[in-house]
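Excluded from the complex is one protein chain; the other protein chains are retained at their positions.
Order of writing sets the chain letters: A and B. Residues in each chain are counted from 1.
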Amino acid sequence: MDWGLALDLLGTFFFAISGSLLAAKRGFDIVASLLLGSLTGLGGGVVRDLIIGRPPLAFDEPVHFIPPLLAAIVVYFMSSHVQRFWRTILTFDAVGLAVFCTTGAVTALEFAMNPAAALLLGVTTAVGGGLMRDVVANHDPQLFNPRDLYAAPAFLGAGLIVLVWHLGWYNAISLSVITAAVLVFRLLSLKFRWRVPGAHLDRAK
Amino acid sequence: MDWGLALDLLGTFFFAISGSLLAAKRGFDIVASLLLGSLTGLGGGVVRDLIIGRPPLAFDEPVHFIPPLLAAIVVYFMSSHVQRFWRTILTFDAVGLAVFCTTGAVTALEFAMNPAAALLLGVTTAVGGGLMRDVVANHDPQLFNPRDLYAAPAFLGAGLIVLVWHLGWYNAISLSVITAAVLVFRLLSLKFRWRVPGAHLDRAK
Partner (left out) sequence: MDWGLALDLLGTFFFAISGSLLAAKRGFDIVASLLLGSLTGLGGGVVRDLIIGRPPLAFDEPVHFIPPLLAAIVVYFMSSHVQRFWRTILTFDAVGLAVFCTTGAVTALEFAMNPAAALLLGVTTAVGGGLMRDVVANHDPQLFNPRDLYAAPAFLGAGLIVLVWHLGWYNAISLSVITAAVLVFRLLSLKFRWRVPGAHLDRAK
């Protein structure tokens, strides 16, 4: 069993759900739902693969198009508790974030990228799809929400992967543990409204 | 005569017109008009080529820069019926959409992409430039307009190309017929306000 692929498909599905839910919330049609879900689910990985210099996996192996297709169908048939959509999007998005920061860093390391590049490519894989989703939907990027800590868990997850890889401790177990830790960190940060300091030190305070 | 190239230049020109018209409508200067036209006309194809893994055609053969240049000049000298701009943009945009969904899919098939990838790359070529135009101009993406059916004709055109290709029926005639059919479908959908179902099944209705 290829755990990397399984996790990748799972992350794609959850990110695609968040894209299709946003499409539903905004009243887009099913074709737009499929496109926005695909962009959210596959966009970060495509950018990662273009930077690594390999054919984007999503286009190389058609199996990667199945999760966005499923996500658009699932969202279409969900009962209409539209008012609870945003919280749901955030939770699904968190799973995608946790999965992609780790598998993105692993992919970069497998292609012999240096540690700094692997760290940033893990973060890019994790936040790229969601950023594209928000940008093309004219939604304020969750990534930059000052009342939310979004990229920090991705940096943590990608950083831990780079660390265990170079220590020789990388395997299915350490991958799963780190992914779960990032997910828990992200969900706790949502629940308790954790924040990191602002971009600017405000001495007047 | 290379019909693919001829259609590609035509599609680039019409998409570039839509970009330069949007620049005119927003009061941008001629340099921004040229850039927005180029992005609209060439952006989808560049993304397609990056994903396929070949040098982007637009940068490989300078002839592709001529349509955006012509488009910026044409828009500059058009008489100023600004209030009719939006309808004109939509019509020009429809030609670009029809041309690029078919030639984009053909290009992907020529580079031995699988059918699913060729379908999505045809759609990407068709909607990518217009999406970038709307995103960078802070315009609500036409692609996601729930009262408009925009990506469906592109899916249809790219799908038919993949079909005739695998049936061995691909030639200049089938290419032209499919392109014309997509254009007619798109223009009729604009005229009669055809829609596809929403991203979400609203049971309350």
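Definition applied: a residue touches a chain if its C-beta (ideal position, glycine included) is under 8 Å from a C-beta of that chain, and two chains touch if they have at least 3 such contacts.
Everything numeric in this text was worked out from a predicted model, so none of it was measured.
In the complete complex, the hidden chain is touched by one of B:Val136, B:Leu163 or B:Leu190, namely B:Val136. Considering the full assembly, A:Leu121 is the residue among A:Leu9, A:Leu57, A:Leu121 or A:Leu175 that touches the omitted chain.
Not every partner is drawn; the one left out touches chain B at residues 20, 23-24, 26-33, 35-36, 38, 46, 50, 55-56, 59-60, 62, 65, 72, 75-80, 82, 135-138. Within chain A, the residues in touch with the undisplayed chain are 50-51, 53, 113-117, 120-121, 123, 127, 131, 135, 138, 140-141, 143-144, 146, 149-152, 155, 195-204.
Please note the rule applied: only the chains that are shown with their structure count from here on.
Averaged C-alpha coordinates put the centre of chain A at 29 Å from the centre of chain B.
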